[in-house]
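Every protein chain of the complex appears in place save one, which is left out.
For reference, chains read A and B in written order, and residue numbers begin at 1 within each chain.
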Amino acid sequence: MGRPDAIVVGGGIIGAACAYELARAGMRVLVLDAACVGGGTTAAGMGHVVVMDDSEAQFALSAYSTRLWHELEPELPRAAEVDRCGTLWVAEDDEQLEALHAKHAYYLARGVEAEVVDGADVARLEPNLRAPLAGGLRVPGDRVVYPPYVARWLVDRARDLGATVREGCAAERLEDRAVVAGGERLEADVVIDAAGVAAARLIPDLPIVPRKGHLAITDRYPGFCRHQLVELGYHKSAHTMTSESVAFNVQPRATGQLLIGSSRELVGWDASPNRSILQRMLRRAMEFMPGLARLTVIRTWVGFRPATPDKLPLIGRWPALEGVWVAAGHEGLGITTSLGTARLLADQILGREPAVDPAPFRPDRVFAPHE
Amino acid sequence: MAATPPAAAIPHEAAAPPTAGWVLHAEIAVVGAGPAGIAAASRAAEAGRDVVVLDAAPRPGGQIWRHRRREELPARARAWLERFDRSGARLIAGAQVVDAWTAADAWAAAGSRGAAPEGFRLVAEVDGERLEVAADRVILATGARELFLPFPGWTLPNVFGVGGAQALVKAGASFAGKRVVVAGSGPLLLAVGATLASQGARVAVVAEQASRAALARFGAALLLRSPGRIAQAARLRSALGGARYAVGCWVTRADGDDAVREVTLTDGRRSWTEPCDVLCTGYGLVPNTELAEMLGCGVDGGRVRVDEWQRTSVAGVYCAGEPTGIAGVDAALAEGEIAGAHAVATSGAAGTPGTAGAADDRRRLFRIRRREHGVARALERAFTLRAELRDLPRGDTILCRCEDVTRGMVDPAWSFRQAKLYTRIGMGPCQARVCGPACEFLFGWRGQTTRVPTAPAEVRTLAGESGGAGAEG
Partner (left out) sequence: MDTTHTEVEIEVDGRAFRVPADATVAAVLLDLGVGAFRRSVTGEPRLPLCGMGTCQECRVTIDGVAHRRACMTPVRAGMKVSTDG
């Protein structure tokens, strides 16, 4: 390959989606990954494609991305483990039920299919949830996928369109229209920092910090649950940036396995298992689903979400360097927003009219101080 | 010796992060009740230490001394088990260890302040109940498992491990009247062939992949080091009855509809089929190092690194027997004694110094250990696996039995991690204990990561909760 048009630093799902998007636009793309495609945060996450409503910007990007997932779905092979299970948000009490109705109204007003179900229907839909719960909100358009496979599939499609991939190649620094990697200076008109949780190592001014999470996966219990189940209080957990938290978040995999989450901690890069928070996370799950207690866990792991101060990703031009763009900082929503991020970034690079307002995602936006 | 009922043995302790619930305290915790664990626990308990032994099997003895009734066992095994009974060590049978950590690490991970606690924590599952053990010292005697290599048909019913068949027989299964082929590599083939023949199985052939020349060199080395073993091998040969010991031969495929019916053997020049009801296949042993890795112990080349006192790289953690290098029962006993005696000398309440044993005792144990590891090195050379075995899997041959990942789905240019991410190989409940070593042989893939839990465990166990039995102690 001669001089590439674009170099994507990072072969996670964000970089993979960017590579695919640019290759589809006819650009010659080089993807660099310090380890292997889909092996970082992408491999550690749940793979929940979900419309979120913490802010208008988050909603816009996640809803747009979810539509792009729906478009991609027919092309994805079985190994991508696409599960059309939808999400069931569950409310424990009347206060949460009120919030659930507000969420419902929000989705309806913006054209997202959603349905409120009462406690009895929750019990019918998900017999392994503890009864009684106050109610639930079913969002049937949400999906579950297997992220590392999808990342590799996207990179392979980019390859089909002429892209080159170098795995085990760590970028050392970015310069104007260039990446220094493996002692070599690689030039391109477009350089994208899509290094996820490591993006700030290349551009130290990026406000990205690792936010640790634990997950557990069980042996196969087909039919144990049918929706991705999330407690409505998940927002509370996902919101707070200062303290550690756990939330009930259980996902049925296409394999029949159950993925149990979730936890959030800000402890730097310590990847060792924290048994205390793992215990709390599993107990929270057992509170909602008592039948989980005697299912067998075959593996747990730790991952790092690339977190930003306002919980929105950094997508767009990095003004301090010529030809350098950023697509990073997606916290726990990177699988969902990968496709929308790539399209939004490519629109800006190629001068196309973006479908989503890029302003809230500008990497050089001014952030309010951390909560 | 009766297993201690866990519910009765577990005193109450106030719940405190990062652990909660029911904790059993011991000065020394031994994991594994095979020869190494039995020797270590006996030595330590005889010296007055409070010793708890955890073993996943219903009875002590490990693989080599697995039994249903003591009288089945050879005299030396019975003698050790009786010594173990008398030693005062508390055995908790049926206890599968699923997690282990240093108390200081857990303290730090939970963000706790102040003086870090000392010692170690082990979590086991006993009949579905969580048992947590707190100990000042840990002796890992976790043994070994078999190396299985994939070939077409190896997932058919009635294809068992070599040690696997022996374990099943010792657990009460019968192969009487069955036509059996034993194939693979290592000294275990003859021993298991003899066991099965004595049990009434019709052992057709025992096929050893190692070459006659390599075995002859080993035989010569053995005569110099340990002449008794030649006689032992000869006894096993005669116990095989009419079976042929085919050296330099290996199985290339197994066939059958609902179960294995015949196997194809080759000596590299010609191939022939052998009808059978049962195929026993195994290619030697793999050290069980997962728990050592979970505790942070250094592992080199698949073996737990230890010093002359069997100390691992983590202060307070010892390792004895096969995890430190496959060397057999005599080495395991010696290493267990060394570890047990040394743990005594470095643990316990102030004012009750233990004894590391007399100098002549120490010299004896060191001598046995040196000799046995020497024999083991010669064995390893003699039974080196031939390259042809790498070519046996075809595109549709399963490599990962948990996830049914075939040879054709993986790219040998990948790392094991890539193969896992893209194909799910090694992601099932055996946690790559079968396909991991096989892929290391086939593709040179290394670098398995050990994660919590070290064996599948119930959600409630990892949640720090017990079922009904221990809840009101």
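Basically, a residue touches a chain if its C-beta (ideal position, glycine included) is under 8 Å from a C-beta of that chain, and two chains touch if they have at least 3 such contacts.
Note that this is a predicted model, so its numbers are computed, not measured.
Trainee: Using the touch definition from the top, which of B:166, B:185, B:289 or B:448 touches the missing chain?
Mentor: B:166
Trainee: Quick one: which of A:62, A:128 or A:255 touches the chain that's been left out?
Mentor: In the full complex, the listed residue that touches the missing chain is A:255.
Trainee: Where the complex has a chain not shown, which of B:27, B:208, B:337 or B:403 is the residue touching it?
Mentor: Checking each option in B:27, B:208, B:337 or B:403, the one touching the absent chain turns out to be B:403.
Trainee: Even though one chain is hidden, which residues of subunit A still touch it in the full complex?
Mentor: 219-221, 255, 294-296
Trainee: Could you pull out which residues of subunit B are in touch with the chain that's been left out?
Mentor: 56-58, 63, 68-69, 94, 96, 128, 145-146, 148, 155, 157-161, 163-169, 171-174, 258-259, 398, 401-404, 428-430, 433-434, 455-456
Heads up, the rule we're going with is that only the chains that are shown with their structure count from here on.
Trainee: Please tell me the distance, in whole Å, between the geometric centres of subunit A and subunit B computed from their C-alpha atoms.
Mentor: That gives a centre separation of 40 Å.
Trainee: Enumerate the contact residues on subunit A facing subunit B in the complex.
Mentor: Answer in residue numbers: 35-39, 43, 79, 148-149, 152, 216, 218-219, 255, 260, 267, 270, 272-279, 282-283, 285-286, 292-301.
Trainee: Touching subunit A in the complex: which residues of subunit B?
Mentor: Going through subunit B, the ones touching subunit A are 17-20, 99, 101, 105-106, 109-111, 128, 414-415, 417-418, 421-424, 427-429, 431, 451-453, 456-460, 462-465, 467.
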